[in-house]
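The block that comes next holds chain A.
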Amino acid sequence: MPILDWAVNATFVILSLALVIIFIRLLKGPSLPDRVVALELIASLTVGFIATHAVATGAANFLDVAVVLALTAFLAAVGFARYLEKGGYRSDE
Partner candidate 1 sequence: MRLEVALPVIIPLFFGSLALAFWQWRGVQRAVGVLGGVALTAAGIWLLVAVWNDGVLAMHMGSWQAPFGIVLAADLLSATMVLLTGVMGLIVALYSLVSMTPDHERFGYHPLLQLLLAGVAGAFLTGDIFNLYVWIEVLLVASFALLILGGERAQMEGAIKYVTLNLVSSLILLAAVGLTYGLFGTLNMAELAAYMGEAENTGLVTVVGVLFMVAFAIKAAAFPLFFWLPASYHTPPVAISAIFAALLTKVGVYALIRFFTLMFTEAPEVTQNILLWGSGFTMLVGVLGAAAQFEFRRILAFHSVSQIGYIIMGLALHTPLALAGSLLFILHHSIVKTNLFLISGISYFARGTHELKDLGGLYRTHPGLSVLFLVSALSLAGLPPLSGFLVKLMLVRAGLEIEAYWIVAIALITGLLTFYSMVKIWAEAFWKADPRGEQAPANGPAWPERGGLWLLYAPVAALAALAVLMGVAAEPFLQLAMAAGEQMLDVDAYVEAILGGDAQ
Partner candidate 2 sequence: MMAGSLILQTGTRLLLPLLLLFSVFLLLRGHDEPGGGFIAGLVAAMAFALYMFAFDVYKARAILRIDPRNMLGIGLLLATLSGVPALLQGRAYLTSLWWDVEVPLFGELKLSTPLVFDIGVYLVVIGTVLTIVLALAEAEE
């Protein structure tokens, strides 16, 4: 199935690119919320990677990881938000 192989590889490349880009945002910040937003997106990207990998390898079980990932990413966001509400530093440069 050449088309699928091609698509999968292309997807991997695009996702990798996206990952690099958002990683830059994570490094740049400047504020914690900006970094959390980046982290959130990275979680989604990871979901994407997993889905693609599942297709690439034909092993569906990997999707379970994606399920959990979606959940935990959300919780992390809530945690960070709470941290900010609790009067943590909005920017700790």
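Regarding selection, all candidates are chains of the complex that A comes from, given by their letters.
Everything that follows uses one rule, which is that a residue touches a chain if its C-beta (ideal position, glycine included) is under 8 Å from a C-beta of that chain, and two chains touch if they have at least 3 such contacts; residues count from 1.
Since this is a predicted model, take the numbers as computed values, not measurements.
Visitor: Identify which of the numbered candidates 1 or 2 touches chain A in this complex.
Guide: That would be candidate 2, which touches chain A.
Visitor: Which positions of chain A touch candidate 2 when the two form their complex?
Guide: 61, 64-65, 67-68, 71-72, 74-75, 78-79, 81-82, 85-86
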